[in-house]
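Here the structure is laid out as structure tokens; the discussion comes afterwards.
What you see is the complex with one protein chain gone and the rest in place.
Order as written gives the chain letters A, B, C, D and E; numbering starts at 1 within each chain.
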């Protein structure tokens, strides 16, 4: 199968890193296609970034569709434009926050989210609320490490991340840790070696759920909310959506 | 004061209609500046439209800011990109759904939302959930009238809208009706004459809340979630956001 | 328009202070009529006070109605007898807690309530729950300053209030502060000068919402829960309600 | 023990009827003291009635306290002024709605509330929400029988009540019926003979809970929210509360 | 009446202790029948114990039914197998956690649960959620005293329990304490003497609710969810349930 992983921000390095993580975990016959938008912010760290990146990402969904993707992954922890992407796609579309919450809650009674900037905490809380996982989350903790600093993480930043995970475990009672940024994928093994609880990376979780849905022949329902976008004129930089 | 009303879709006719409604209800010293994005869909009727229009709308917020707007109104019932707009703005930013729910719940114990396409029902339900008004809403009813058909509404479509309002009152126990589309602004008086309950138009409600916040010197908090967007590189069609 | 502000307690000094605050913020053509009940407690600091004051306040609603009030404000942060007042009135009736929550949640992602006695905390929490704002509130904090001590506030009490606001901001993540007592109206400017977030006074908020509803010709729905009270015999000190 | 049953409305006939019902079900050594306020409405059928009756009822709590009551029952289904009564009392204070919900949810998975006027439905829903029983209630149904018509109920009204109970069972899946008015106490046996599910009368339920709490030596906590009312001046018709 | 108290664990000493507590509080004509399962764990301290003990307990419900019990009490704070027991029984079945929450919430605005092992905290939280009492609970606190250590409690363990109750009162604002283990029944008087708030023991609470339901002729509804178990073949160690 073909799994399109879209990094909604425009950091090609980050896209490549997450594609590498995804390929390590994917089944042999799962082809990972990594997509980076041609437009938008270098990283997603506030609602503004998320809206802009969300709009840019939809072009990639369309490209993935044309390339015959069997599943699309929106690889930013805010799950930006997920409902819109589902309208556009026929194949399943999976958000990495959603994927991480779903797997974390099967291996731990309460899971923590450990994320980057404090600014992104409300976004995570909003998703916990939207997906119905608030009561299963011991809390969202921020490290205030900028997203792009994750690529070549400094020892001090890594320690800060690990210590925040430990605080989630010891102070909040977390029994599993969800990493709240796609850029943390490469740190899973290192954290797993040091921490006594399961560590869940959303990118890897989403790859597995993409394979799962595909093997079950489950596609996005096109009869209701996720039906194809209504045809209509688009202008300006969105003229390509004109139908 | 200067109130910027942004119609997030690209129908100039609709922008003008809602600006006219707004001017009728605005205080004498409130200047209504109407903005239409240069990019995006002609109407907003699904999540896809909302994401694209949301991104395009942010340019207008920036323009409004540069023009010295004292308040910004996002005049689409899905309140698209509202949090992002608040990050960008210093003045208050008001969504018309939020405004309508807030006023409706002061004049009726339970209010209904009567909207356009069935496809937009989940968006309204999401906002009721997000803002905490679900328990005060008797239900969201769709008329399946397309947004653009509201501009020069046919008698049969108007009757359908009125009948759906009546059903909300008689079957669901609604004590007030929130009109679920900015394009319905011009129909308020006509509906009010025929229906026994308060009719709330979000555009008018937002104008009043904009004036209220301004007179109270209340601006968007810039210390937390609504702080200015994080500076970073943007590329492609969003290069103008590069900071 | 005529806006009746009812101070549900019997402290005429407090009524005058809040009327003065209201007049400062009201539009030029808004006439503020201040009402103090002839019966009841000097201040409202527990459920007992609230019930008694609530019953006494209804007489004032009736008077306001007879004086042609276009809106009634119940100026005690517990919003006592608000539903009953709406049954009695034709014009809109606005509670100051409700008004403050509604405006605060438009300028900050999470707001705090900073109130007087610890005893009143459950009342605020009840209203947050009733109106659906619990998830938008970072917490209710009490200062244990008695209501009547606010009239001529001691420096130490003022400092305590300011420090509690700072704690709400720094420890709880509040991005806006709702002052949890009508008696704090006069302190808004002073607090605003010292604190980095919007400060919302319910009395001022209610005045603006009263003007908003009036300008929109929105009155209390009389078809359902807020229909006129059922006619029936009343005896004793409530004989005047006999119908 | 002495159980004070307060009928918060001023219908002495109704007080006597509920006292008779209570005596039938009370333990031999439980003395039922029936109290009727000297002030207030003949029946309680809307929020206005409830506020006025609530204030008047507090005098009876005080009298009951002076008479050495070991428990107080607020015998109106809206549980008016319950928190205020608990502040005033040292003995337990029990609302009949609260009592009925608590017992009903032990004998049926979902219970219905069948009440008098449609106007009182929001009051019941508010209590279900406040006490946390909303998810255990199959729905609140109104019969539109006025409270005072229950005293000498017409066959047609009785049939209407029974049919509404049947509809709750057959259409809503109710497995127990809570009678939503103290005035329905005398109809329990008749309904029980005709209906296949447990019928719960709040007055009887409250008598049993009063005896239960007394036998367990459980009194109202006076350390927090239910602490004694704060001492302060009261004027006018509430001067007797001056402390 | 005959009240069957089932200790779902197999500690006969604990059964006897709780039966003794129950007899002290029962009405003179309430006969307490104490039952201990012949199968299962010596104590219930995790979900595993609860499932096994729950299945074993059902035999005792059946025995109690055959002995003519007028009410059954499931005397373990996790209320194990309560719904199943209600299906089996015709008389009411009462869980001690449910009973304790119901009485506690009538005498204090917020109650705490103080329990044994940290491992049992999620079970209590689950019940608070299931019964709808989460918003009325100031928190669940564990003492990490093993259940069986309660029988002959060491002074240090007692002090730990009392201190945890004090922390619930002083730090969490608890106005009543629910003891989260049937094995704590014998400590009620001692704690009550030292603590300023009502102390609720679930066993005693359940005895009173059993008497209450019986005196009100309320039995388990057999028309829906609590109808008799569906007849079917059972094999192996559950062959006795074959019908």
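We adopt the following convention: a residue touches a chain if its C-beta (ideal position, glycine included) is under 8 Å from a C-beta of that chain, and two chains touch if they have at least 3 such contacts.
Keep in mind that this is a model prediction, so the values were computed, not measured.
In the complete complex, the residue from E:81, E:103, E:128 or E:207 that touches the missing chain is E:81. Panel shows chain E; residues 10, 37-43, 45-52, 54-56, 58, 81, 83-84, 86-88, 117, 119, 122, 126, 129-130, 146, 224-225, 227, 229-230, 232-238, 241 of it touch the chain omitted from the view. Touch with the hidden chain on the side of chain A covers residues 25, 27, 83, 92-94, 98, 102-103, 105-110, 131-136, 169, 173, 175-176, 192, 196-198, 200, 204-205, 208-209, 211-213, 215-221, 223-226.
In this section, only the chains that are shown with their structure count from here on.
Each step here moves to a touching chain, and the least such steps from chain D to chain E number 1. Both copies, chain A and chain B, contribute mostly matching positions to the interface they share, with over half of the numbers common to the two.
As a whole-number value, the distance joining the C-alpha centres of chain C and chain D reads 29 Å.
Per-chain Cα centroids separate chain B from chain D by 44 Å. The centroid of the Cα atoms in chain A and the matching centroid in chain D are 53 Å apart. Annotation for chain D: residues 83, 122, 129, 224-225 touch two or more other chains.
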